[in-house]
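Only one protein chain is missing from this complex, and each of the others stays in its spot.
Showing subunit A:
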Amino acid sequence: MTRRILIGLAILFAALVIVLPVAAIVSRAFADGAGAWWAAVSEAETLQAVRLTVITALIVLPLNIVFGLCAAWAIARFRFPGRRALLILIEIPFAVSPIIAGLCFLLVYGAYGPIGGALQPWGVQLMFNLTGIVLVSLFVTCPFVVREVLPVLSVTGEDEEKAALTLGASGWQIFRFVTFPNITWAMVYGAILATARAIGEFGAVAVVSGAIRGQTMTLPLQIELLYNDYNTTGAFAAATLLTALALVTLVLRGLIAAIHPARGATP
């Protein structure tokens, strides 16, 4: 009996909090028919928002991976002053509200900030354009890869790396042939989570993008804009795109979780 109640509650909760809203997005988006949905989705400003979102994710992703691997490697393998501080610093983007992050970036990199101001005379503008969006996206997503890779790196491979060293492998060969294969899946997993977050980020991007129509609108910003314009069909149609992107990352995540555990036991 208890079991049934528990399962029932879980299903009810999932239905009310997860399934219903997602279903509502789809049903509202198609309320005026598939033609209206298509018209809204293929609208120039919406397409531009999709393009900007994807470009941002594609720039942020490799930077995230490189930074994540370097930081995780340094923290796992070396004892240096500031190591603990680095560990805590990496967590900050999770703890800080994205809107505050956006404001901080504006303060530092904006036209009146120390760095933004210094670059101003050279005509370099960091905020209210793609650069600004990329910078804050990097900020909010930088913990993901580190946090996935670090635990794997800490428990595996130090002896393997030493063995490779005594066998004459160079630093790069050790990384390429010994360390990297051990952390590939953790890295991909972290990268997917980071991408999902980068695509969906609203608060931080809203502050630094300047919300220039048809130019610096990412998909989440565009959705809010359309909604505020009472263009409900347009807003929900764009939302289906964002949801689809998120679902793709979720499916990838599921696939990796399915492949990964089988790998250790019977390769």
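Structural remarks
Convention: contacts are C-beta pairs under 8 Å (C-beta built on N, C-alpha and C of every residue); 3 or more make two chains touch, one makes a residue touch a chain; residues count from 1.
By our rule, contacts and distances are computed from a predicted model.
Within the choices "Heme chaperone HemW", "Helix-turn-helix transcriptional regulator", "Elongation factor 4" or "ABC transporter ATP-binding protein", the name that UniProt assigns to the complex's undisplayed chain is "ABC transporter ATP-binding protein".
When the omitted chain is restored, the residue from A:G35, A:G82, A:G123 or A:G168 that touches it is A:G168. Residues touching the missing chain, restricted to subunit A, are 156, 159-160, 162-170, 173, 177-178, 181-182, 264-267 (touch as defined at the top).
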